[in-house]
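Removed: one protein chain of the complex. Kept in place: all other protein chains.
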Amino acid sequence: MGNDTDTPEARLAALGIILPEPAAPIASYVPSVEVGGVIYISGQLPFVDGVVMTGRLGEDRDVAFGQAAARACGIMLVAQMKAALGSLDRVARIVKLGVFISSAGTFTDQPLVANGASDLMINVFGDLGRHARSAVGVPVLPRGAAVEIDAIVAVRPA
Amino acid sequence: MGNDTDTPEARLAALGIILPEPAAPIASYVPSVEVGGVIYISGQLPFVDGVVMTGRLGEDRDVAFGQAAARACGIMLVAQMKAALGSLDRVARIVKLGVFISSAGTFTDQPLVANGASDLMINVFGDLGRHARSAVGVPVLPRGAAVEIDAIVAVRPA
Partner (left out) sequence: MGNDTDTPEARLAALGIILPEPAAPIASYVPSVEVGGVIYISGQLPFVDGVVMTGRLGEDRDVAFGQAAARACGIMLVAQMKAALGSLDRVARIVKLGVFISSAGTFTDQPLVANGASDLMINVFGDLGRHARSAVGVPVLPRGAAVEIDAIVAVRPA
């Protein structure tokens, strides 16, 4: 596994990120399901200290805000991985992020916004964090969130 | 398999749900594809007696209507599972629902709407129906549908 600084947990610490309590689903579903060596993580909203980052890109929010919201979604995803897997060392690969960005009809920089989550994955998981992705605009998200992201993650046996 | 009342088919009967004819794709694709123990089911519209439930949440439709539409999408998904698998006893787990809800820009209760489908899956499949989920707003859906839902389902060998 290399030395301690090579682990996702060590990288989180170096980034000064303390994983939040993973969000309880706000409805009749579960945070993640594992099947055939892959976990599917439910869409995560950008909670920071329990408050959702709201707004719409190209209207009342700019790219920097959107990137921070995408990063917050990413941190919630990592918290769900930790809750589901016990240790982040079990992450074999971040496979795919599905990024939904609340957007005015004139806003076309969804890729820049989504980078807030993508960069986090690479910072935390290194080459294992390099993922496929789609990023699209949507008119509105649950609770008025600025960004929602779901994920597919390949895992190692416990 | 336990007694008869434990099966998805028995639960459907107890719920008074008669599965409709699964929808023929309205275009150049197929209703589902199985690969590696998982089936991917195409996005299903909320048909009831062959008529699509149309409209937009937060505009001309309320949450109760949206939940009924989501449940109708869920019933169409179950009908596709039955058509693809022969028996619903082959469902090993409802893995993921992707829920798209036609929404006015001010409507943020997508999770409540999506519960119409999520609750159905739990009612029909019990613990095997507990799934990951994303739910997002969209401006418009095929045929003016209020909701569209696709699914990933883990299956047992025939």
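Should a chain be cited, it is by its letter among A and B, assigned in written order, with residues numbered from 1 in that chain.
Note that a residue touches a chain if its C-beta (ideal position, glycine included) is under 8 Å from a C-beta of that chain, and two chains touch if they have at least 3 such contacts.
Fair warning: this is a prediction, and the values are worked out from it, not measured in the lab.
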Residue, one of B:8, B:43, B:66 or B:129, that touches the chain absent here: B:43
Residue among A:12, A:38 or A:53 touching the omitted chain: A:38
Residue numbers in subunit A that touch the chain omitted from display: 36-38, 92-93, 95-97, 103-112, 114-115, 118-119, 122, 130-139, 152, 154
Contacts of subunit B with the absent chain, listed as residue ranges: 25-33, 35-36, 40-43, 56, 98, 100, 138-144, 148, 150
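Rule of thumb we're sticking to: only the chains that are shown with their structure count from here on.
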Relative orientation of copies subunit A and subunit B, as a Cα rotation angle in degrees, nearest 5: 120
Centroid distance [mean C-alpha coordinates] between subunit B and subunit A, Å: 25
